[in-house]
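To start, I am sharing the structure in question, which I have written as structure tokens.
Just one protein chain is left out here, and the rest sit where they should.
Per-chain numbering from 1; labels A, B and C assigned in written order.
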Amino acid sequence: MQLLYFAWVRQSIGTGSEQKKLPENVTNVAGVIDWLRHEGEGYAEAFRDVDQIKFAVNQIFVSLEAPVKDSDEVAFFPPVTGG
Amino acid sequence: MQLLYFAWVRQSIGTGSEQKKLPENVTNVAGVIDWLRHEGEGYAEAFRDVDQIKFAVNQIFVSLEAPVKDSDEVAFFPPVTGG
Amino acid sequence: MTVRLQTEPLDPEVEVRTFRGRLDESGALVTFTGLMRGQDGIREISRMTLEHYPGMTEASLMAIEKEALERWPLDDCLIIHRIGEIMPGEPILLVAIAARHRQQAFKAAEFLIDWLKTKAPFWKYEEDSDGGRWVGARSQDDKLAKRWD
Partner (left out) sequence: MTVRLQTEPLDPEVEVRTFRGRLDESGALVTFTGLMRGQDGIREISRMTLEHYPGMTEASLMAIEKEALERWPLDDCLIIHRIGEIMPGEPILLVAIAARHRQQAFKAAEFLIDWLKTKAPFWKYEEDSDGGRWVGARSQDDKLAKRWD
């Protein structure tokens, strides 16, 4: 799975993108978050409050229940502040 | 009284401005219109339908009842169409 | 705070660049340019002439600007209106508003134009191959102006 992180999510985790093998029991975005939380301190910090995080699967905003598969691009980031 | 006419009011009357002595019995804008209507065919045409005319006394929009005196500048024109 | 009438062609980008150069802590700059259309859906308009009431027109634009400044916290504001002969495609009116935030700038810009269109003494005369006519007031403009009563 292609994982992307932006803004302070990126800073907490320490990288902007990485490739990781999706565990077989993980089937949706909420599952990805639970899995990544155990990947290290930076991840735990980034995903501490899921209400502060937005996510996109293949560049489309989705909800926590959205299904994911290993070939997806999944991105995590704070609420947007452009303009 | 300084009289000013704009747009088609000016074209009907044939001049954009003129000085006329205000008759003593004329005290408001409605009276000015009644008076001017009898000053010739162009005036009669210009003031045929008072609903189509706007007026200003000393450069302020006013109603038909607004008082006038001989030293005033009174202007007649169609609804505005700038911008 | 500037109000200007001019017979010369109006260059909106030159004016806006100067206006923007004077801004300090504004976060939002909204501009409106009204352009002369070469047709009104029925006729091809070859030329337009804008008549105004010297003295009253300037005073009325300044009063409208003052009213906008009282209603919203604006940083700066510019109104330039063409008078005289105007050809298709040419800018007729430029309004620029600067404010801290965009909401105030947008509201003030719409307000200024709505009031200008219904309260400032300008009259448009259009010409086509059949001759000329005075443009009538649009009831839509009266409706838009009523938003701000």
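We adopt the following convention: a contact is a pair of C-beta atoms (placed from the backbone, for glycine too) under 8 Å apart; a residue touches a chain by one contact, two chains touch by 3 or more.
The structure presented is a predicted model; accordingly, all values stated were derived computationally and were not measured.
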For this session: Using the whole complex, pick out the displayed chains that touch the missing one.
Result: A, C
Problem set entry | Option touching the unshown chain, where C:Val16, C:Ala59 or C:Ala145 are the choices | C:Val16
Problem set entry | Interface with the undisplayed chain - residues on subunit A | 4, 6-8, 10, 56, 59, 61, 75, 77-83
For this session: Since one chain isn't shown, list which residues of subunit C touch it in the complete complex.
Result: 12-14, 16-17, 20, 23, 25-39, 89, 100, 102-103, 105-106, 109-110, 113, 144
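As a convention for this text, only the chains that are shown with their structure count from here on.
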For this session: With chain centres taken as the means of their Cα atoms, state the distance from subunit B to subunit C in Å.
Result: 26
For this session: Provide the C-alpha centroid distance between subunit A and subunit B, rounded to the nearest whole angstrom.
Result: 74
For this session: Enumerate the residues of subunit B that touch no fewer than two other chains.
Result: none
